[in-house]
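Below is the structure I would like to discuss, written out as structure tokens.
A protein chain is absent from this complex, but the other protein chains hold their places.
Residue numbering begins at 1 within each chain, and the chains themselves are lettered A, B and C in the order written.
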Amino acid sequence: MTIRHSFRNDYSEGAHERILKTLAETNMMQQDGYGEDDYCMEASRLIKGKLGNDDVDIHYISGGTQANLIVISSILRPYESVIAANTGHINTHEAGAIEATGHRINAVDSADGKLTPDMVKLVLDEHTDEHMVKPGMVYISNSTEVGTVYKKDELAALYEYCRENGLYLFMDGARLGSALESRESDLEFSDMEKYTDVFYIGGTKNGALLGEAIVISNDDLKKCFRYSLKQKGALLAKGRIIGVQFLELFRDGLFEENASHANDMAFRISDAIADLGYGFIGTPSSNQIFPILPNELIEKLSEKYLFYVWSKEGEDSSSIRIVTSWATPVEAVEEFIEDIGEIKEMLR
Amino acid sequence: MTIRHSFRNDYSEGAHERILKTLAETNMMQQDGYGEDDYCMEASRLIKGKLGNDDVDIHYISGGTQANLIVISSILRPYESVIAANTGHINTHEAGAIEATGHRINAVDSADGKLTPDMVKLVLDEHTDEHMVKPGMVYISNSTEVGTVYKKDELAALYEYCRENGLYLFMDGARLGSALESRESDLEFSDMEKYTDVFYIGGTKNGALLGEAIVISNDDLKKCFRYSLKQKGALLAKGRIIGVQFLELFRDGLFEENASHANDMAFRISDAIADLGYGFIGTPSSNQIFPILPNELIEKLSEKYLFYVWSKEGEDSSSIRIVTSWATPVEAVEEFIEDIGEIKEMLR
Amino acid sequence: MTIRHSFRNDYSEGAHERILKTLAETNMMQQDGYGEDDYCMEASRLIKGKLGNDDVDIHYISGGTQANLIVISSILRPYESVIAANTGHINTHEAGAIEATGHRINAVDSADGKLTPDMVKLVLDEHTDEHMVKPGMVYISNSTEVGTVYKKDELAALYEYCRENGLYLFMDGARLGSALESRESDLEFSDMEKYTDVFYIGGTKNGALLGEAIVISNDDLKKCFRYSLKQKGALLAKGRIIGVQFLELFRDGLFEENASHANDMAFRISDAIADLGYGFIGTPSSNQIFPILPNELIEKLSEKYLFYVWSKEGEDSSSIRIVTSWATPVEAVEEFIEDIGEIKEMLR
Partner (left out) sequence: MTIRHSFRNDYSEGAHERILKTLAETNMMQQDGYGEDDYCMEASRLIKGKLGNDDVDIHYISGGTQANLIVISSILRPYESVIAANTGHINTHEAGAIEATGHRINAVDSADGKLTPDMVKLVLDEHTDEHMVKPGMVYISNSTEVGTVYKKDELAALYEYCRENGLYLFMDGARLGSALESRESDLEFSDMEKYTDVFYIGGTKNGALLGEAIVISNDDLKKCFRYSLKQKGALLAKGRIIGVQFLELFRDGLFEENASHANDMAFRISDAIADLGYGFIGTPSSNQIFPILPNELIEKLSEKYLFYVWSKEGEDSSSIRIVTSWATPVEAVEEFIEDIGEIKEMLR
């Protein structure tokens, strides 16, 4: 049997067709290079409008690891560290990118991938003199690497704690769309600049060919940021191609539409799985869900669908990671749900 | 009067339409991420075929500064330096990207932007003990930042000198297409892997939306290169989008076609300017030419065309930089030539 | 009451008087700089003799953090990491020195401060592709930061595991003297070069004014090491002053004599404390011991002696860290023991 669909990740396809269309339409217009083109400027105008704040700086770059390493290294002094959840992308899947810029990560154990003021305090309490690094900022992801999302009061409390303790708060928004459209979240897009010093809006995993938009609201962090981009190889000659995509994402709601579709697909699956009586790691909240299924069922399912097996859960069960996206076809989801039901029946 | 055309650079437009078309056609195929997709593999097969050597490693990344900093930092030991012409891109326009990875650049004065064994020897002779850095590699650009190109015997001699002296030779090919299609060059594409240890093929300036292909022929330099890509934020989740573009560039000659058009446009302009009796900085050899014109003529010309004024040449003249590309319309070139003639006439 | 003695650390005094004497005697001899003097050479001859191996490279530098950061950064490729116990000095008290050279530390929980092949395997099993760092070496301390020491079979097993798995083994020997003279250790000085790729011999904490001797036995790691020293600011103009001190330490047994005295003082204290019925964190093995005492006793004791309170142990007790050295007077130890006994009696 051939593979019907891959639920492995949210970057298996190219871009939303409207993005390709706008790329084609603007293709032959001569523009300035390095992000100083009309499209980047227009995209920034749209994003600022949506944030309700003109006083932010916006920069467009090609990927998430790049965004993380540039933001973090541009902020910290050489002896400063960044606090992150142990599950944080910078702590697990960036090949030492942050350390390569000279900075230590203070990883904190977090069961749900989120950080709280108490967790941050633990690190501060341990780092009190010059024989240790000096924590300078906090890194969080929303949605997190395990699919959870921050609520407004959680984020606000963390931001306030950071401000009181001289720490900058940086949010990795590789999957920000899905986080904001989550049925578990009461955060709005405009809260992002209110409750962080800097964050980025993920394009790659929400319908763009590539591209993330870094948004800096804290004035301290704005100065000379383009030097950092250039020095790390992130200032694309044809910056326009990211500008065009964010322009399209934010022109009339494609960003939300894409994320909303991804979440709907995930929730359809998680609701169906719950109905079959299976549980999850965490509460399904965004486009990454982690159902716990019998190993036999997983094996059977994997003949037709691609996904990652995440963790052993007891003797005969495991969790798997199912990722949906703007591109996930409704039909594939329906068939997937049906197949799980049938396999369950079959294995009885 | 409005601006008729910009000759400022070769990245003012998007991508060649055939590239956009293939991006659209492959868009919804689910693929593995991080450069392990079918398109990257097929592009590499094509490039290896054209090089006549299957034993090279090929990696696709988003831009030239990124290519330079990753290749150089992945090769050198911490105390080693890279030798470059003073005009070299890494020495002038990369915001200290190489130094930011910990390495010193030994810059050598070069009138024509090229390096010779004698110039490299000067650096080696000066660096003899551990109180100075240890030169570990040589960086060249082809075409150079001043539009010149290497001839086969020049490149072969430099490569041999490097091998004899324990130096790796790395060629920045941001404008490799134009160099190879130059009427001043006798190098062929397959010579690149013969006479360098590693080089890259520029896509961004030769018709792609973005993308450079790093080609490693020296076995010493292949090991764990993907770790370096990941660590520097260069491993794109949708690596496919660069793969697709190089696939199209190398499928049936688009790479050469684009470069050839760019050169033709430059040579038409340089030949016409020469016919008018004006000289050049260097011999026009690629898609960047540097005519020396009366300041009055330049001023008049700049009302209708965009270009950079390069250097003062005597009291009343200056050189300007004219850059053509795959996208330069024949009509714009013809009009530009006509306008120069008319302005000259007018100013008599 | 004034403080009678500090047991806070093993670097509270200057140098052993024989070292000062030899410094004075050699003071006015003109010598080459940067470690190429007669004294460094003679010291190396003595150390090689004691190791029974002439084929090692020896370099003298000023301190332990410097030794660690230079050895580690000179060995690892940019994407490689170093595995260490969570208690390891590089992981706790070097202000991010290793990360500042670009490398991640993979910290492993270790109850006794030592590493075993199984612990190292845990890290290797987790790091399997280029999205994570690649472990390249293992760092251990002997004695460890919690006073424990390696036995011969433990070290041999770890070294063999490292060799089989492509990892270099580096031993931080800031307190190597005390480790080797430990009554709990069966390792000999000559084992150091047999069972590590590189280690250093601590002078600062064993009677020198300052200075550590890095000994490299693995040929791969010898090349160009002086470049690394120079680049990190570790090549002292008057390298002679460290050479002279190691010459004196290894001329006729002062190194062992100093360490042996430090251990004797520690064991006298630990034996006496054990006799009083108190326990320890770990088995007292070297010049750092961690008795667990009633808080009341600790408070009283701290009026007359300086030491660090280490950890809470239950409601009414804590562990304290007592460090002895070559300079610890027998009288101070005897008085300390007597005082503990008296305070215990008093508090009944």
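Quick notes on this structure:
In the analysis below, a contact is a pair of C-beta atoms (placed from the backbone, for glycine too) under 8 Å apart; a residue touches a chain by one contact, two chains touch by 3 or more.
Keep in mind the model is a prediction, meaning the values are calculated, not measured.
When the full complex is examined, the chain removed from view is found to touch A, B, C. Among the residues C:60, C:189, C:227 or C:246, only C:227 touches the chain that is left out of the figure.
Here the missing chain is touched by one residue of C:44, C:62, C:106 or C:270, and it is C:62. Across the entire complex, the residue among A:130, A:153 or A:186 in touch with the chain not shown is A:130.
Contact between chain B and the unshown chain involves residues 78-79, 81, 92-96, 99-104, 130-133.
Against the chain not shown here, chain C presents residues 5-6, 9, 11-15, 17, 20, 23-24, 26-33, 62-70, 94-97, 100, 204-205, 209-210, 227, 230-238, 240-241, 327.
By the touch criterion stated above, the residues of chain A touching the omitted chain are 73-74, 77-79, 101-102, 130-131, 133-134, 224, 226-231, 235.
In the analysis below, only the chains that are shown with their structure count from here on.
The chain closest to the protein's centre is A, with centres computed as averages of CA atoms. At the interface between chain A and chain C, two copies of one sequence, more than half of the residue numbers in use appear on both sides, so the contact is built from largely the same positions.
Averaging C-alpha coordinates per chain places the centre of chain B 52 Å away from that of chain C. Centres computed as Cα averages put chain A at a distance of 44 Å from chain C. Touching of two or more other chains is recorded for residues 227, 230-231, 235 of chain B.
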